[in-house]
Each structure stands twice: as C-alpha cells, then as structure tokens.
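For this depiction, one protein chain was excluded, whereas all remaining protein chains were kept in their positions.
Here is subunit A:
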Amino acid sequence: MAQTWIKMRRSWELYLLVLLPVLYLIIFKYIPMFGVIIAFKDFNVVKGILGSPWVGFKHFENLFQSPNFSVLIKNTLLISAYSLLAGFPIPILLALALNEIRTGFFKRSVQMITYAPHFISTVVMVSIIILMLSPHVGVVERIFTFFGLPTTNFMGEPGLFKSIYVWSGVWQEMGYASIIYIAALAGVDPSLYEAARMDGASRLKKILHIDLPSLIPITITMLILSLGNLMAVGFEKIFLMQNPLNLSTSEVISTYVYKVGLLGANFSFSSAVGLFNSVINLVLLIAVNAIARRVSENSLW
C-alpha cells in the first residue's frame, strides 16, 4: 500500500498530463451516458434532465407499438446484412489476389487507385452517386441504354436503394479494407511457401492451405466487430441518399432518431429509440464474441 503511494507520488506528472483527457471523457462521454435516463422520462426543456417526470417504459412501449417499428428494424437489418455479405469477403479476395502478384508498377498502381476512394467525403460520394445515376444525363443510364438494358429513375426506386447503397460502399471501401488482410499476409512465414513448393503445391493449393488459414484470426476479429455493429448502420450516407421516393426502404433507426429527436424536438422518445438500438448492438457483440470463443480460439476478449 505504502509502495503504491510512493509510486503514485512519483508519477504525479503523468496524472497531470492525463487530467485534460480524463475531464474530456467525463464531460463528453460519461455525462451523456447518464443523460440517457431521459429515455425513461418526459423530457421538458424548462425542467431539465433531472427535473423532468419519470414515465418508466412509456416511450419504449410507444416504439414497439408504432407501425414504423417493424419497417425500421427490417430496413436496418437488411441493409446491414447485405453490406456485410457483399462488403466483407471482397476485401479478403482483393488481398489474396494482390498477394499473388509481384511488387512492381502494376501492383502499386492497383493499390494506390483502389485505396483512393476511401478518402472521398460522404457528401461528395453521395453527390457522385446521384450525378451518375440521374435520369437522362447520368452516365449509368446512357450505358444501360447502349447495351439495351431497361432504365429507370434509379434513386427513386425503393427496390434499388439497398443495392446502390451497398455496392457504392464496396466501390469506396474495398481497397482500404483490404490493407489489414494484406498486412496479415505479409506476416506469413516464407518457409511455409518453400515447403509447399518442395511438395509440388500449385498456386491455388498455396492460397487455400497457407494464405486462407493464416487470415483466419484477423478475419474472425473483423467479423465479430462487424456483427456487433449490425444494427448501427451509418447515418451519414443513408441520410444523404434519402429522398421522398425511396423512404420506404431507406429509413433506418439512426435517421429516424435524428428526424424525430432533433427535427421534431421529441427528445425522450428519440433517446429511447437510440438506447434500444445500442442495447441490441451490445448484446450482439457479446453473443458473437462468446460464440467465436467457443468455436475457435479467437475472440476480442
């Protein structure tokens, strides 16, 4: 005990350094966490968070009974699952392919070009989507017409919203997402390849029996993280891609929270929706992590 005290006194400069970030965490992270109690209150601006009356689970009951509820959950889950199915394997394939070719001009160009879209802002990305898909002048419509395919107002078609969202996301992020797998492949012991070569393994065999197994730990980590975020569909891009025509398939929990809460000034109800969403995310994360720990040795904690 006395020793800890001496150590603490010796580290006083470290505590001084960390003071500002800790204050930041308390003010900007922990106070809003406590502020979540407004989900169980009828928040009133005049009375403040503490003075507003408790109403128990009223807002949650309203949420579960509202006709929007099933649509919101369905859209959120479908968009997430679709993004995961398309967006998760493609970066791994890209990394495996890049790993097969020799370092040189071609490889460096492929990497440089495919990483680039990651740095395009959401606003610009959505603008690009809208411009390229716009009726009559958009290049996609012209390409479709050229090949004799049927065209439509792509952004106004509710059935196409998810595909546009997911594949533009793949276009933007596949290169950058592959970096982490490329890094993992770079760490594979070269003697494994030499041994495989001695045994006469083909390229495909080497990919299947050396590359893929060495990607498993990082893949599971990434998969747990993505599954844990299944209900947390990014607000920014969806919000910008929404228009009155596609709202039936594009309204997700986060955009609903923003509209009801900030635009409609319905703070308590909106907090309840947000809280419901984060609780589900947390449960998913813990569940997926537990499963991963049971079936393989890889888990987050």
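One rule holds in what follows: a residue touches a chain if its C-beta (ideal position, glycine included) is under 8 Å from a C-beta of that chain, and two chains touch if they have at least 3 such contacts; residues count from 1.
Everything below uses one rule, namely that contacts and distances are computed from a predicted model.
Participant: Tell me the UniProt name of the left-out chain, picking from "Metalloprotease PmbA", "ABC-2 type transport system ATP-binding protein", "NADH-quinone oxidoreductase subunit L" or "Carbohydrate ABC transporter permease".
Facilitator: "Carbohydrate ABC transporter permease"
Participant: One chain isn't shown here. Among A:Tyr82, A:Phe144 or A:Phe235, which residue touches it?
Facilitator: With A:Tyr82, A:Phe144 or A:Phe235 as choices, the missing chain is touched by A:Phe235.
Participant: Of the listed residues A:Thr76, A:Thr249 or A:Ser271, which contacts the missing chain in the full complex?
Facilitator: Of all options in A:Thr76, A:Thr249 or A:Ser271, contact with the hidden chain holds for A:Ser271.
Participant: Out of A:Leu85, A:Ala183 or A:Ile216, point to the residue that touches the absent chain in the complete complex.
Facilitator: Per the contact definition at the top, the residue touching the missing chain is A:Ala183.
Participant: Quickly run down the residues of subunit A that touch the omitted chain.
Facilitator: Residue positions of subunit A that touch the missing chain: 4, 7-8, 11, 13-18, 20-22, 24-25, 27-36, 38, 49, 94, 97-98, 100-101, 106, 109-117, 119-124, 126-128, 130-132, 136-137, 139, 142, 171, 174-176, 179-180, 183-184, 202-204, 218, 235-236, 240, 254, 257-258, 261-262, 267, 270-271, 274-275, 278, 282, 285.
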